[in-house]
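Every protein chain except one is present and positioned as in the full complex.
Letters A, B and C mark the chains in the order given here, with residues in each chain numbered from 1 onward.
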Amino acid sequence: MKIRKDGEIEYRFEHPDDFRKFVRDKRSRKPEPKLCSAKDAVSALVSDGDYLVYDFSSLTRGPQSLIREVIRQRRKDLWIAAEFTLHESALLTGAGCVTRIDVGFLGYGSYIGQAVCEGKVRVYDWTNGGLALRMLAGARGVPFLPTRDLLGSDNMAVSAAKVIEDPYTGLPLAVVPALNPDVAFLHVHQADIYGDARIFGTNLFALEAAMASHRVIVSAEEIVEPEEFRKDPMRTTIPYFLVDAVVHAPFGAYPGAMPARYEIDLPHIDILNGIQNEEQMQKYLHETVYSVADHEEFLDRRVGAAKMRELRGKANIIEGYR
Amino acid sequence: MKIRKDGEIEYRFEHPDDFRKFVRDKRSRKPEPKLCSAKDAVSALVSDGDYLVYDFSSLTRGPQSLIREVIRQRRKDLWIAAEFTLHESALLTGAGCVTRIDVGFLGYGSYIGQAVCEGKVRVYDWTNGGLALRMLAGARGVPFLPTRDLLGSDNMAVSAAKVIEDPYTGLPLAVVPALNPDVAFLHVHQADIYGDARIFGTNLFALEAAMASHRVIVSAEEIVEPEEFRKDPMRTTIPYFLVDAVVHAPFGAYPGAMPARYEIDLPHIDILNGIQNEEQMQKYLHETVYSVADHEEFLDRRVGAAKMRELRGKANIIEGYR
Amino acid sequence: MSRMVEFTDTEFMIAQGARLLEDGKTFFVGWGIPQVVAILGQKLYVPNVIQLFEFGAIGPQSVLPFVRGTMGGPQNTYRSLQWLNMNWAFAYSAAGYMDYGMLGALQVDPYGNINSTFLGGTYRMPKRRFAGSGGGNQVASHCWKTIIVIRHEGRRFVPKVDFLTSPGYLTGPGAREKAGLPAGTGPYRVVTSKGLFGFDDETKRMILLAVLRGLDPGEVVGDMAFRPLISKEIREISPPTEEELRLLREEIDPSRFLIRGERMSAPA
Partner (left out) sequence: MSRMVEFTDTEFMIAQGARLLEDGKTFFVGWGIPQVVAILGQKLYVPNVIQLFEFGAIGPQSVLPFVRGTMGGPQNTYRSLQWLNMNWAFAYSAAGYMDYGMLGALQVDPYGNINSTFLGGTYRMPKRRFAGSGGGNQVASHCWKTIIVIRHEGRRFVPKVDFLTSPGYLTGPGAREKAGLPAGTGPYRVVTSKGLFGFDDETKRMILLAVLRGLDPGEVVGDMAFRPLISKEIREISPPTEEELRLLREEIDPSRFLIRGERMSAPA
């Protein structure tokens, strides 16, 4: 049982011993080739009702091609962590994939706000720090972690965060429950066929999410030799045994930016931000998702080589991203 | 008041608000040149009675030249965290610098064991994981962190770790109090004059210790341009505003190894391991510490250019250390 | 009479914010306007300010022009001291390393409590729903001095916020400490498009400190839905300087994405 109720608040929680057993029995440590299509990865690893997290945001290094595939496969009743996210919440809600959102930061454009007001999705406000800490607890195998924020705010009342007394000082401390998502999406710069993965630049909680989740799908701009990782272990963000599927997805973060690879497509982002109503939403989803078979066709027919060349050309800050 | 008693157990603990005030008032964020001699750094920043931590071990990337300087300046009543440490505990005890040790791993050679039996030093067993977690709590500004080890062991009885009930599962959880040391020593591959520092390879809790400590002394094999750090921010282990002094110390980890720079001096380590009694200890301390003015003279007169060349030559594994 | 300067309310708030920063201090930068405040401040007044972003950029030196929608991208993580992640970013603030934080707000109450979650109705059935805390709750909880930036519209200054997203002084003196929040922290200034507020040491209630040159203090507080305290001597805030406006308009935000707003003018 992974969903708990605390009054009228529902929260995702798994007893650490249950997650540990899953890790022992279901997460292979064997180096097996995991390269597959987004279609196969999502159909095999994402089910209706799943709890989904991703890193980073729809503007920067977000797993946008995987999100679009989830929409294409019309998953239902998903629960997502809208952590530092932007448009994903709106798109997944507009597509009818999502019914619950842990917030985070609820993105922008008025569509998602309206959806909340109309009761289309149920939100629980944990704050960005609260969600990041829940992920860390999930990764560290402890049922909770303490923090000195959330206290005194209404986020305490609309989430399952609690106040405990610190045994050393008597201080009131906020505690948040561990989060062990069903699936984590991570879009990375480089991966090998086994799942070793590298992110260049900052991340929200890439390693935490990979360790804390039941299943992990990595989409990568570039597939490199496994040898590369062992030659530079400080650069490894995620080791292969935390990963279930590897999808080769050039421009996988489009319309967002991939640091040092391609820039954000601002005109496209403006279209997203402009979505106000159901009609505009469905039109956008039709054009960018339903009417194309996969990410490759999307890039081909909806983005185009010229645009991709342009965005690659704009990515002129590469310092540090290696 | 930084020392607490729990029955006959003493433990170092500082209210998080007190540490925060110290960080606000006493830790400068200004980029100021901090390059100085080990002598000046230790005399200015290490006082009798201080709590001292260091990273990594006496065999690998330990701040040995700084430890020797502490001995040379005959600091008294120090309290150290013997975390993954080896000979430091014995040397600092033999020199009469240390009266309390949080363990950790108590090193080897029979000298330190005898010292404990004779009551020369007082030990408190927290385990390696317990000490690393205490440091993380200190760095995260929380009074404790929970863990699912220590439970059921006698370490609980001889440390100030406690058992609490998890508010989400009812599970008994061990909690350890935050540790905010007075001083942290970090020996690094590269630093700039402001204190930005890089460690290549693994570390125990370098960033945790730097954030959790009141004062930080970095000793570096190499001083590089500040620009270098901003060009490759993923490689920065410690940012300058966590550092109080920078000491240029080539071969600062000697007789231990500095990964990819020089190998361990095993014959010297054998001498250390062979120290059985007070006479041998004082002889060793005289030869390696008291009879030389500083690290430079030590290298000059006790190690020698030929040996250093030899040890540099043996460091033939450089892959990944950059 | 002296020459009039033309500017937008946003430009005025950004200029005010930039003037409040302290050199050689750390600054936890929130989304949007605070990003531009940090850039302007670093260029003009506080070259050694250390910016920190919740997504793990420690000490970046943003590239100009400011490109909208690049939160976390190469432009605003450029030349950082260190790249980490969110849990480390909030560790820096929780351990006391962040001197200033800056946040926007939908509503603010007399104690500087911030609402950025919803307006009207209830949490479950709000009239209008917004982004929520993001990392704002952590910034307002951890940073030593939090600066709130809010457009000066009376309805935004309410006796009680619809939702307490990020803590100010809660119910008054001692309430933050009683709740367990780090001691000695709290809202420091409220920058509006008409003036500048602080907080009274004794009551922890918002107090008017200064108004834009040419404005009448009475009018400034007149339309506020709660009555703030008013300092004995109200300082005068000069409008954005030519240099501030030039930087904002020509170098930082030439696309006018962030600096656009309601037109205002004041004597130079």
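Everything that follows uses one rule, which is that a residue touches a chain if its C-beta (ideal position, glycine included) is under 8 Å from a C-beta of that chain, and two chains touch if they have at least 3 such contacts.
In this text, all values refer to a predicted model and were calculated from it rather than measured experimentally.
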{"item": "Chain not shown, its touching partners among those shown", "value": "A, B"}
{"item": "Contact partner of the left-out chain, one of A:Ile3, A:Ala44, A:Ala157 or A:Met234", "value": "A:Met234"}
{"item": "Of B:Leu52, B:Met211 or B:Ile264, the one touching the omitted chain in the full complex", "value": "B:Ile264"}
{"item": "Touching the absent chain when the full complex is considered, from B:Leu171, B:Ala245 or B:Ile275", "value": "B:Leu171"}
{"item": "Hidden-chain contact residue, picked from the options A:Asp17, A:Asp48 or A:Glu310", "value": "A:Asp17"}
{"item": "Which residue of B:Leu52, B:Leu204 or B:Val218 touches the chain not shown here", "value": "B:Leu204"}
{"item": "Hidden partner chain, residues of chain B it touches", "value": "56-57, 59-61, 84, 103-108, 112-114, 116-117, 119, 123, 125, 127-130, 132-133, 136, 147-155, 158, 163, 171-174, 201-208, 257, 259-260, 264, 266, 269, 315, 317, 319-321"}
{"item": "Interface residues of chain A (partner: the chain not displayed)", "value": "16-17, 19-24, 27-31, 138-142, 196, 207, 211-212, 229-231, 233-234, 236, 239-241"}
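The rule is short, and it goes like this: only the chains that are shown with their structure count from here on.
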{"item": "Chain-level touch network, classified as line, ring, star, complete or other", "value": "complete"}
{"item": "Farthest chain relative to chain A (centres taken as mean CA coordinates)", "value": "B"}
{"item": "Chain whose averaged C-alpha position falls nearest the assembly-wide average", "value": "A"}
{"item": "For chain A paired with chain B, centre-to-centre distance based on mean C-alpha positions, whole Å", "value": "38"}
{"item": "Touching two or more other chains - residue numbers and ranges from chain B", "value": "16, 140-142, 231, 233-234"}
{"item": "Per-residue overlap in chain C, given as positions that touch at least 2 other chains", "value": "57, 77, 79-80, 83, 94, 142, 182"}
